[in-house]
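Excluded from the complex is one protein chain; the other protein chains are retained at their positions.
Here is chain A:
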Amino acid sequence: MSDLTSTDAAELGRLLTAGEVTAVEVTRAYLDRIAAEDDALGAYLHVDGEAALRTAEQVDAARAGGTATGPLAGIPLALKDVVVTEGVPTTSGSKILEGWRPPYDATLAARLKNAGTVLLGKTNMDEFAMGSSTENSAYRVTRNPWDHDRIPGGSSGGSSAAVAGGLAPWAIGTDTGGSIRQPAAVTGLVGHKPTYGSVSRYGLIAFSSSLDQAGPMTRTVLDAALLHEAIAGHDPLDSTSIDSPVPVLAEAARRGAEGDLAGLRVGVVTELGGDGHTDGYDEGVLARFAETVALLESLGAEVRPVSCPAFDLALPAYYLIAPSEASSNLARFDGVRYGLRVGDDGDRDLDEVMALTREQGFGPEVKRRIILGTYALSSGYYDAYYGQAQKVRTLITRDFTRAWDDVDVLVSPTSPTVAWEVGARVDDPIAMYAADLCTLPASLAGVPAISVPCGLSEGLPVGFQIMAPALADDRCYKVAAALEAAQDAARGSRFLDQLAARPAGSAA
């Protein structure tokens, strides 16, 4: 294994800036590993090695010529295929967009391009980000680098597998109900869902507009903070984008890594794996969680239980709001302007062509959610379903607001279980939805939440979730960095080094 592909992004940036490696060398190292391993891993939907090397050459030339380049210039990157990229195929994991080459860049893609990052490719995902295992991709199965028989989480499972598996130093994911945090948790990565509105959604293929946020999936907390800073900031093209200065996150991560959490008030959410709420949680997950809470205390934090009763209602509320918005967001895929068109043989009328296109272009989970959302918004049912769900959302937000009176952050497991076996939940949507139990409240309230590795259970990674008030993303990074530093120090190595130390694709 090449050293370069196990190096974290911040270190790569240092090496590149210092001239110790070139962008072409780094890019080639990743492309080589992708070529060697991605058939088995299934992380990518599209890789354009030539384009990546061309970009890398430009960065190297600029650096050699003394033209100013930023700290991220030359660092390779993977983007979840939900991110629209000019001229680069973008499918959102769906057959209905097969072959579509967008004429524009998402705001975050443009920002990362301008920062000089090298796009390795687009990563696999559950179709339209609907799923928790990436098995709903219309294209391929993605494997968990820790155990190839297990899922990499979802919907950003291609990004999690690529970064954990050494096929990208870092990646962008999107999170609607947990799609950054849960795959990060089950592959041993750091994944952060920013405050809703703090990263532009312009150019993210919408699943649920009031919930979708893009964020970093990385090997370290500092990397996550650096990548987050690169994509954050107001965007006039997104009406819901918050007009406030780019948050200072890398500095928060560096301060956190010093390990002093004295005075930090931490609330442990009872409803997420606490007393009386342990159904469906792995014992190992709860054990790692409890140990990590104790670690926080040892770093000086004041820990207390906090009850958020409305969190119990998050799952049903989410599965009304997200499908409702999705049913409308996905209406544009009608075969008229782009992507798949089925049955346009001159005999069929417009309605038939639209229906056939959608029938053949969407997978079963997408259809299930479109039907669910269409029903929930129907005349006569709106108040009982969509309306009620919005009220629950308000209650959840109030639970958070009340909690912030007493604590600085709330913590919980990121996911109730470790990665399950491929195929184990495909016929049981309710079990699949339960994977989002812990991540949904922060999504519904629009507050930031990070998942940081907190140990292994059954030889598989467990994630620890830290939630903070809106726009206090820096708190997530500070606390996560403190935990990461303390754990690394105790272990004597970084979390992912445990994966590198074992034979590929097998659980310990």
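Basically, a contact is a pair of C-beta atoms (placed from the backbone, for glycine too) under 8 Å apart; a residue touches a chain by one contact, two chains touch by 3 or more; residues count from 1.
Everything that follows uses one rule, which is that contacts and distances are computed from a predicted model.
Among the names given as "(2Fe-2S)-binding protein", "ATPase", "Polyamine aminopropyltransferase" or "Aspartyl/glutamyl-tRNA(Asn/Gln) amidotransferase subunit B", UniProt records the absent chain under the name "Aspartyl/glutamyl-tRNA(Asn/Gln) amidotransferase subunit B". Contact with the chain not shown here comes from a single listed residue; of A:202, A:362 or A:420, that residue is A:202.
Residue A:350 is the one among A:40, A:61, A:350 or A:371 that touches the chain missing from this view.
Only one of A:19, A:99 or A:236 touches the chain withheld from this view, namely A:236.
Contact with the chain that does not appear here is found for just one residue of A:331, A:384 or A:489, A:331. Along chain A, the points of touch with the absent chain fall at residues 83-84, 90, 92, 97, 100, 102-104, 106, 201-206, 208-210, 236-240, 324-325, 327-328, 330-334, 336-338, 350-351, 354, 374, 377-379, 382, 386.
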